[in-house]
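Missing here is one protein chain; the remaining ones are kept as they sit in the complex.
After this line comes subunit A, so read on.
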Amino acid sequence: MAPLNSLSKEYPLIDSNFQTFCASHAIYSVEDFLLHDLDALFASAANHSNSERLKQGIHQLLLIVDALHPPVLNGLQLIEDAKRNKHVFSTGCEGIDALLGGGLRVGQLTELVGPSSSGKTQVCLMSSSTVAKNKCSVIYLDTGNSFSPQRIAYFVGQSSDYVSVNQNILDRIICYPVFDVYQMFDLLHQLKINLRSQIVKSDHQVQVLIVDSISSLITPILRGNGPQGHALMISSGFLLKQLAHEHNIAVLVTNHVVGGDDGNPKPALGESWKSVPHVRLLLSRDCRSNVSNISIIKHPAMASGRSATSTRLFV
C-alpha cells in the first residue's frame, strides 16, 4: 500500500503535521490507516492543538478510499441496467443461439472449447459477420493468422441482397494480430481508455470482443518457474470481464483441449481458469463430416449437458 507521504503532493491536507500525527499512532501507509480504529483516531485528533486540520486530513483520506471502490448497486438498478444495456447478440447459428438462450450476452464472457478443427474459429467468424450485419462493431484479436476476410464475406454475402452494402458491414469488424500476452494487455487497456473517454460515435460503438485464441497466448507463460503466468492469466480474465460489464461488451474467447487424466479431453488452462468465463461451450466434430456438436459445460441459466448440432459451420 502506498506510503502516506506519496499522497502529500496531491492532497495538501495530508501535510507533514498530519503525517507526524499518524506516525505517532504507528500509521505509515494507507494500509495501516485502514486497519486502525478510526474512532480512536478522531478522539486523539480532538486532543491536539490543530485538531480541525487533523480531522480534515482524516476525512480526506477516507474520501480518497471511498473514491476507489466501484459503485454499490441495488437489485432494481441492476435489472434496469440489464434491460437497457445488456443486449443479446445472435451468433448466426441457431443451434448455438438456442444453447446460449438467444446468443452472446453483453456483460458475459463466453468461452468456446474444442479440439483442433472443431469449428471454434468458424463460430467466431460467423458471430462477427452476424453482429456486423446488425450494425454493431466487432474487435477481433487473432493469434493464429486465422482471420479470413474471405470467409466473413461469404457469411455476410449469404443473406444480404446488395453487394455494395458489404463495405459498411466489413468496416465494422476490426482485426488485430496479437502474438503475445503483453500485446493483448496493451490493446485492451487502450480499448478501455477509448471507451472511457467516449470519443466514439454510437453506431461504431464496440459491442463484441473476440479473442481467438486466448489459450495460445497464455500457454507459453503458464507453469513457469513461478506463479507469474498464473497471475497474468487471472488478471486477463478479470480485465475481460471488467470490460464486458462496465462498457457493455459481449466477450467471446476460444480455448483448446488437452488430454485429461482418464484419457478424456478436458479444456486447457487448468482449474483456476474454469471459474473465469460465465458460459463455456464444448465443440466437437464428427470425424471428417460436416456436422459439429455443441454442448454446454457451464451456463448461469441453462442446464449443463444440453447439446445441439449444426451443419452450417463447415459448408
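Brief remarks on what is shown
Keep in mind that, in the parts below, a residue touches a chain if its C-beta (ideal position, glycine included) is under 8 Å from a C-beta of that chain, and two chains touch if they have at least 3 such contacts; residues count from 1.
Here is the rule we use: contacts and distances are computed from a predicted model.
Its UniProt record calls the unshown chain "DNA repair protein RAD51 homolog 3", which is the correct pick from "DNA repair protein RAD51 homolog 3", "Integrator complex subunit 11", "Centromere protein N" or "Nucleolar protein 6". Touch with the chain that is not drawn comes from one residue among A:Ser16, A:Asn194, A:Ser275 or A:Ser304, which is A:Asn194.
Here the missing chain is touched by one residue of A:Thr20, A:Ser49 or A:Gln150, and it is A:Gln150.
Only one residue in the set A:Gln19, A:Thr110 or A:Ser216 touches the chain that does not appear here, and it is A:Ser216.
For subunit A, the residues touching the absent chain in the complete assembly are 1-3, 6, 9, 29, 115-117, 121-122, 125, 128, 132, 137, 139, 143-153, 166-167, 170-177, 179-180, 182, 185-187, 189-191, 193-194, 197, 199-200, 204, 206, 213, 215-217, 219-224, 226-228, 231-232, 235, 256-259, 263, 265, 268, 288, 290, 314.
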